[in-house]
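What you see is the complex with one protein chain gone and the rest in place.
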Amino acid sequence: MTITSPAAPSAESPSTAPFAVADLSLAEAGRHQIRLAENEMPGLMALREEFGPTQPLAGARIAGSLHMTVQTAVLIETLVALGAQVRWASCNIFSTQDEAAAAIAVGPNGTADAPAGVPVFAWKGETLTEYWWATSRIFDWSAEAAEAGGDWTGPNLILDDGGDATLLVHKGVEFEAAGSVPAAAEGDSEEYRVILDVLRRSLSESDDRWTRISRDLLGVTEETTTGVHRLYELHRDGDLLFPAINVNDSVTKSKFDNKYGIRHSLPDGLNRATDVLIGGKVALVAGYGDVGKGAAEALRGQGARVIVTEVDPICALQAAMDGYQVARLESVVGDVDIFVSGTGNKSVITTEHMLAMKHLAIVANVGHFDNEIDMDGLAHVDGAERVEIKPQVHEWRFPTGRSILVLSEGRLMNLGNATGHPSFVMSNSFTNQVLAQIELYTRREEYPIGVYVLPKHLDEKVARLHLDALGVELTELTPEQAAYIGVPTDGPFKVDHYRY
Amino acid sequence: MTITSPAAPSAESPSTAPFAVADLSLAEAGRHQIRLAENEMPGLMALREEFGPTQPLAGARIAGSLHMTVQTAVLIETLVALGAQVRWASCNIFSTQDEAAAAIAVGPNGTADAPAGVPVFAWKGETLTEYWWATSRIFDWSAEAAEAGGDWTGPNLILDDGGDATLLVHKGVEFEAAGSVPAAAEGDSEEYRVILDVLRRSLSESDDRWTRISRDLLGVTEETTTGVHRLYELHRDGDLLFPAINVNDSVTKSKFDNKYGIRHSLPDGLNRATDVLIGGKVALVAGYGDVGKGAAEALRGQGARVIVTEVDPICALQAAMDGYQVARLESVVGDVDIFVSGTGNKSVITTEHMLAMKHLAIVANVGHFDNEIDMDGLAHVDGAERVEIKPQVHEWRFPTGRSILVLSEGRLMNLGNATGHPSFVMSNSFTNQVLAQIELYTRREEYPIGVYVLPKHLDEKVARLHLDALGVELTELTPEQAAYIGVPTDGPFKVDHYRY
Amino acid sequence: MTITSPAAPSAESPSTAPFAVADLSLAEAGRHQIRLAENEMPGLMALREEFGPTQPLAGARIAGSLHMTVQTAVLIETLVALGAQVRWASCNIFSTQDEAAAAIAVGPNGTADAPAGVPVFAWKGETLTEYWWATSRIFDWSAEAAEAGGDWTGPNLILDDGGDATLLVHKGVEFEAAGSVPAAAEGDSEEYRVILDVLRRSLSESDDRWTRISRDLLGVTEETTTGVHRLYELHRDGDLLFPAINVNDSVTKSKFDNKYGIRHSLPDGLNRATDVLIGGKVALVAGYGDVGKGAAEALRGQGARVIVTEVDPICALQAAMDGYQVARLESVVGDVDIFVSGTGNKSVITTEHMLAMKHLAIVANVGHFDNEIDMDGLAHVDGAERVEIKPQVHEWRFPTGRSILVLSEGRLMNLGNATGHPSFVMSNSFTNQVLAQIELYTRREEYPIGVYVLPKHLDEKVARLHLDALGVELTELTPEQAAYIGVPTDGPFKVDHYRY
Partner (left out) sequence: MTITSPAAPSAESPSTAPFAVADLSLAEAGRHQIRLAENEMPGLMALREEFGPTQPLAGARIAGSLHMTVQTAVLIETLVALGAQVRWASCNIFSTQDEAAAAIAVGPNGTADAPAGVPVFAWKGETLTEYWWATSRIFDWSAEAAEAGGDWTGPNLILDDGGDATLLVHKGVEFEAAGSVPAAAEGDSEEYRVILDVLRRSLSESDDRWTRISRDLLGVTEETTTGVHRLYELHRDGDLLFPAINVNDSVTKSKFDNKYGIRHSLPDGLNRATDVLIGGKVALVAGYGDVGKGAAEALRGQGARVIVTEVDPICALQAAMDGYQVARLESVVGDVDIFVSGTGNKSVITTEHMLAMKHLAIVANVGHFDNEIDMDGLAHVDGAERVEIKPQVHEWRFPTGRSILVLSEGRLMNLGNATGHPSFVMSNSFTNQVLAQIELYTRREEYPIGVYVLPKHLDEKVARLHLDALGVELTELTPEQAAYIGVPTDGPFKVDHYRY
């Protein structure tokens, strides 16, 4: 592995090395942060202790596509500690923390000259071409195969966040079967054109590369709503090529990541972006799912008056029972100081809404894509002017004389203006990921092609591994009590449809 | 229907009339309360408005077995308003509110001499014999059959709370098939002996009464965890005789009844029982399911410091994330002023625990049966003395010189020391019941024998019917938004496993 | 002391005995409750332990005028335990708990035939004539004087709640100086006429009775806002006859009694009165002083959405900072389910407001007098009808077709519908009272005529005596720390104007 600059790979010469460090200070800074993060990721550290001796992932070759952050570094090193070989790319062009990538590339015991870490294909601020080049590189295990004398060319497991790695394999197989990669159609996005280019080049080099890769794959573990949605669609249509574990719907992922993660990072992002006092303000939270519940709790906890908007009458009733006003956005738009969108739907905050807001109202999205807020419409408002206050904070000045502040250009502000979910939350999600990888690798016969959620006893295990760090004492059922409610003394304790 | 005294039916002459009123003042008092309750039960009132004109329950003969309270009165009159004929018994020997029973028996337009209401077989403080006599009477529709020239003898629907009515039919059919009712076995409870007596008498009068009743039954709707559990067992064993709708697991039942109902009635019961300041006290909540979540929130809302005990690591982690100390009861027993059990398990608070408590610690159960607290063990503590402070509040004096206060003799204190769930909560549960009855009656072909939860769109409908009363404005999806997330514009909005 | 019936003293024969018990069961019931209350009144019990041996109140003759409740019983027995002789009347015609009065009259070791308690002139439901007769009787210490061979005829201390006992002395002295009691003037209240009658009769019996009593008085301790207000006015006008300690403005009285007492008893009263679910409702709290702060916190803690009204911009800003909507009552009157008045002002909720409310809106006062709500205007609404739902709960039906529910006829509903402040709160107030009595009695030379608040070190002592019961560990300043902030190591810790 050549250790050069992180900017080395480029569209023009995209076949160069993975993430590389010009000097070690970046890697050292990353190593500090990894060490602190380990203290906040007790689930992963407990897995190292429990499974380190037995090496359940020995022989596993994991292609990872997930934000290359400090927390992910702890995940990667946990996979390695359990015996796996790993190659990694980010799943987002902006989300890589270069110091984390550097530290992982160098490894805990490596040096700049003799890196002993994991090949990482990720740096902050990739182009789309670079991004898909990086993603394709996590499937190229020829060096490892050569070294091990293996007859394979790719990974045997995918660890996915958003489904891009999975998509690449499926599209690759599809086009290899067709014998050609189609030309881009008129409505195709820029990104899809890049994907077609990557696969066209691949097909020109090999007519069965992805097909062979696909055959070796024992499965994928996926942790996003979007990625899981695609997997269910693929399976419904009979197109899924390998088993998939839906990590997203583990209670310890969905409830914790969404509710407690947002409760933490929403006010953090608001503060870093604006320094505006939240107390006393009127805040509107669009959507009262787990994200909205966490957002509303955080804002109330800072002394804001929270108004909720909802389309689902059950969630609306929950919001009312929790003491929030529930209103249509139109009814209250002129009273609100802070707008927070957390729905997963589009056009939740429209241009019309934005034009009717108070002067310097803040517009923030913690839901999903940037289309929750009509950024496109905003860009086309006659006479509107966009002024950058600082990176990720823009004032939009309207001809009405009023302005609004839009955070992170309408994208997820807990990532753009804050630092995303804290390590402890990610420890829950990632412990699910590791357990899912172990499931697929060690109990592969129990997972024919399909989409699975983790069994409840593993979901409970994830929780269990995070209790000591919080000083939680767990009570144990007596055998008599367990028999009385008809469960094993050590769980699982609930029926599958239990709502928590 | 003869209008005499509510105490008239007795073990000695159990075939006498249903609930009856000696004078009208009781019924009038009940009518006042019903009128106030209607204002708090918007779901039921909305159903009257929506379905009154089309009478979807015309022809339905409903046998109801559910606490005969003011709220149930509003339920009964809703069923009648939708066209049903109804006969009613309570599902608990203590829970009848006599004024509600009287008002229902007389009916909104009846008089003591010419009652125009519903036959009600329920009064406060029944014996077990009286209770099962009353339950059997809701299956005797001979008078109605005679009047209508019908060829049936029983109901065509059961509305159940706890499963006693359903049990009676199943046992009746079983013994009729066997040709005899067995003698009570040694370990049989007193209550089961009473049931055997009832069915023995029935069999001596008719060898196919319950079999014929069973054949006419389109199904049962059941709203308790216990009752639902029995139904699933019956179905699993192939013994279920008719379809059943599990109302208990509607979100608008389980989440609202358990969480928001307990949040209301726990402090209410503590206050009425003890008048002890909750603020500043240390309170322990055993169990952090929906009941425990509601209990903990209520106690914190009054300024108590709350400690949670849990066996399920996921719920334990939730409690920690919500800011509560999670400990084993043994670790903190001497620090706690108020113990609240809400687990649904047995022996949660043991005799040993109680002997170690602070002087005059309060012990309260909002979980399930009185065996959550080891009342039996308590009764056998050497030298312990039980002093009644007032009804449902007992001081147990220990030889240690310390005492504890046990509420409602270890039974549900939100019923025993307070007045149970408030009307608005029951409106949610009962609106589910009515919709379930309509489902079974009008769409019977879609419900072959089995146990069903209400379809999500009806669960959402229940919520929807309660929004106006709280001033909630619901947002509507645009067709584009609905398409974007792949749901109809008017719902259902969530996948079945969504956890709320 | 003759032990007869509590109803024995009457307007016709007002010179009969104090509270008396026909049989002992009432006293025994009261004794049970006193024993439980002692556990919740750690401040008073600690005073017994600290001061019992030294008897600082030996020789003190205390005339008490304060609600004769179970909590007051613990206060009285504390005064006795510190050496005082006591005579007692209630300060409200309705507030006496007869079982507490009976238990106090009998005394812990007395019997019905040989009562060994304190002369108590109080029973539930006195007439005004009876009330003022009872108040006058606590000044008649002739029996005690005779027994002790004392040359006095009255008490040497007053313990007052509302200032009635103090008023009687001042008016008595005034009229004795004038030589006659004036006839009632046209606008005089019925109650003032009764007072004039009492004093006219007194003057006819002795021309210097009150003057002599006044001379012996070392002072009064007063615990209400109203009573304290009168004392400051008397002193300002040069009319105050003896020193007064303002117990009301101790932090451990005003903050605790108002904020934490109301937080407890407001929802308690709402529940007992109406059983209406508070969760999800819109509640309006008029006034955001300590009472309003406690009320708002309680309602939010039960899941209500709280709107505050305020006239003071500082308190209004506090409410906003605490996350509440602050609005004028007129702006939101039609949205509110529960109205709570806690201002201490009059006409806060007007007839116009009430006519505009939602059907069955609840109107409750926890502020001061019943004129916070315009009950008089309500009684004069054309066509309005008042229906008693149950005692202290009235439906007012308006010609509009809507009704409202008025609790406790507009008087303090935490007393009328609930049981007033819980023992722990009263323990704070009463510990202040006892310390104030000790101050006046043992350090009389430091209190020339004037109105005083308790020195801060005693206020802190009151708090200190309540910590152990709550498991609070207090930190101690090191001498270096104390010197650094310029306070003694054991306090007082704050400047006098500190706001807590």
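Order of writing sets the labels: A, B and C. Residues in every chain begin at 1.
What we mean here is this: a contact is a pair of C-beta atoms (placed from the backbone, for glycine too) under 8 Å apart; a residue touches a chain by one contact, two chains touch by 3 or more.
Owing to the predicted nature of the structure, the values given are computational and were not obtained by experimental measurement.
Considering the entire complex, the omitted chain makes contact with A, B, C. Set against the missing chain, the residues C:318, C:365, C:392 or C:414 yield one that touches it, C:318. Touch with the chain that is not drawn comes from one residue among B:46, B:118, B:304 or B:434, which is B:304. Summary of contacts with the chain left out: across C:140, C:222, C:370 or C:460, the touching residue is C:460. Contact with the undisplayed chain is limited, among B:42, B:243, B:267 or B:280, to B:280.
Interface note for the absent chain: among C:101, C:196, C:291 or C:326, the touching residue is C:326. Take chain B: the residues that touch the chain left off the picture are 279-280, 300, 303-306, 317, 320-325.
Looking at chain A, the residues touching the absent chain are 32-33, 36, 39-40, 260, 263-264, 267-268, 271-272, 274-282, 297-298, 300-303, 335, 359-360, 387, 389, 395, 405, 418-419, 422-425, 470-471.
In the full complex, chain C contacts the hidden chain through residues 249, 251-252, 254-256, 260, 290, 309-321, 325-329, 331, 344-348, 459-461, 463-464, 466-467, 470-478, 480-481, 484-485, 491, 493-494, 496-497, 499-500.
By definition in this document, only the chains that are shown with their structure count from here on.
Once CA atoms are averaged chain by chain and compared with the all-protein CA average, the nearest chain turns out to be B.
Of all residue numbers seen at the chain A-chain C contact, over half occur in both copies; the interface is built from largely matching residues. The distance from the centre of chain A to the centre of chain B, each centre being the mean of the chain's C-alpha atoms, comes to 44 Å. Rounded to whole angstrom units, the spacing between the C-alpha centres of chain A and chain C is 60. Among all residues of chain B, those that touch two or more other chains are 260, 470-471.
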